[in-house]
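Before anything else, here's the structure in question.
Subset of chains shown; positions unchanged.
A and B label the chains in the order they appear, each numbered from 1.
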Amino acid sequence: MKIGTVIGAVWATRKAECLGGQTFLVVDTGRDDLVAADRVGAGVGDRVLLATGTVASRYCMDAPIDAAVVAILDGKQDS
Amino acid sequence: MKIGTVIGAVWATRKAECLGGQTFLVVDTGRDDLVAADRVGAGVGDRVLLATGTVASRYCMDAPIDAAVVAILDGKQDS
């Protein structure tokens, strides 16, 4: 998984029907900004763990989503 | 998901049979131009959300497609 920081959110009126009710956060991963579905309750400034690919879709009831916030980090212990 | 801007479209007469009837948009993601199937009705200049991988194929009736426009963005709230 990638670690990133939540920097905002996006909204869409016109979208795939099955995306209704999902919250989409913009996450800065250091390299790219990704948009991820959030079901953990993350907010701007939170450091989060992202799961990507089919795994994210399965976690979001098989919606056409390829990135999801799966955890909000408490801390990181470096060597 | 990636955010991108629709910059055009592509057409193909010779293609996998199961691709018939799909619309393919060229989307500038800032890093690469990707071609994505569109089922939301996006047009040139729209800022869109792309889902990639198997997820996109499943959204497009299991066609051999690895990117799809799943939403047209209203706005983006940065921190």
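Rule of thumb we're sticking to: a contact is a pair of C-beta atoms (placed from the backbone, for glycine too) under 8 Å apart; a residue touches a chain by one contact, two chains touch by 3 or more.
All values derive from a computational prediction rather than experimental measurement.
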item	value
Subunit count for the whole complex, all chains sharing one sequence, 2 displayed	5
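Convention: only the chains that are shown with their structure count from here on.
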item	value
Distance from the mean Cα position of chain B to that of chain A, given in whole angstrom	19
Complex interface listing, chain A residues touching chain B	6-16, 19, 24, 26, 32-36, 44-45, 53-54, 56-57, 62, 64-67
Of chain B, residues touching chain A in the complex	1-3, 30-31, 39-41, 49, 51-56, 58-59, 68, 70-79
